[in-house]
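With one protein chain withheld, the remaining protein chains of the complex are depicted in position.
On to chain A.
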């Protein structure tokens, strides 16, 4: 009843079209690495800044190398984060390392920031026996319980209401933790997004909804995704705090997420952040953007490169040098390449892993199916080069 009692009564039909809400974009850092006039950098110490920047460079190197590996046929699939590093890594850095991350799929930067090793990335990408997910999901579906990073699920937006529930549980536990969930502006069209915001607002879950508005959902430009001014205005409908931020500005992303975290944890209020950015690479290794957008448009956004912007700022702070840049690039390239070579040689998961984790215990019916399959593989070892050798080594 509060809505009606607090509502002013009028006697002319006055429609509202939402144009009275103009959502500004929060930005601190200019492309040349200097702050906007009157802007103040967040309190981000030298060590955190270096950790963020280091992660950005790592992700650039990893993405470049793994896309090339996909092109060479060494990997079945890959997705790059290129262009969105500031949005993803800047926000992850603003959290506590124990806060939960529930991502969509293009957020390898957040995971790397938490300390996921190159080796761990590679094991998942190659789906080998050391992949935590046991070689079941497509490349880039990482997860780490230790680093509080929920395993990626391909069906879009499903993690968004889950994040609200996870955060609600964190609130009940009273440890001062929160959850951030990342998603694209495309995924925000799913019903799950709307359900999530409403649930979180009604039940006051300490969750940060972080939308990477990168302009495209595969080939669909955001102008065909929504008629409204982006995703941010939707927060009003659910009575939620919201901010729009320049997603290529690592300082603004960091500052906005830091404050969002404070609101979430101190006031048990969900927050929506819309980071305006651009997917510089193809949607995935299966996609070719030349069919739906111009090189000119891409070039315009390449000039707004978030990694370069941060590097210039770091140089100006004297927190970074060209020599360090060169050394880091070389070291990471070498490390990524060597780690990849090791990971691709590791054996695949054993046959028996097929039936594990469906349930807490393998049911009898499924065990029977595995036994039959194992006998079959033994009869035709040549047809199953991935699993047959493992059987002889006492595998399954």
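One rule holds in what follows: contacts are C-beta pairs under 8 Å (C-beta built on N, C-alpha and C of every residue); 3 or more make two chains touch, one makes a residue touch a chain; residues count from 1.
The criterion applied here is as follows: contacts and distances are computed from a predicted model.
Student: Missing chain's UniProt protein name, "Ferredoxin-NADP reductase", "Cytochrome d ubiquinol oxidase subunit II", "Heme chaperone HemW" or "2-oxoisovalerate dehydrogenase subunit beta"?
Tutor: Matching the unshown chain against "Ferredoxin-NADP reductase", "Cytochrome d ubiquinol oxidase subunit II", "Heme chaperone HemW" or "2-oxoisovalerate dehydrogenase subunit beta" yields "2-oxoisovalerate dehydrogenase subunit beta".
Student: Going by the contact rule already stated, which one of A:38, A:155 or A:174 would touch the omitted chain in the full complex?
Tutor: A:155
Student: Taking the entire complex into account, which one of A:34, A:76, A:317 or A:331 touches the absent chain?
Tutor: Looking across A:34, A:76, A:317 or A:331, the contact with the absent chain belongs to A:76.
Student: On chain A, where is the contact patch with the chain that was removed from view?
Tutor: Against the missing chain, chain A presents residues 76-77, 127-128, 135-138, 141, 153-156, 186-187, 189-192, 217-220, 224-226, 286-287, 291-292, 348-349, 351, 353-355, 358, 365-366, 369-370, 373, 376-377, 379-380, 383-384, 386-387.
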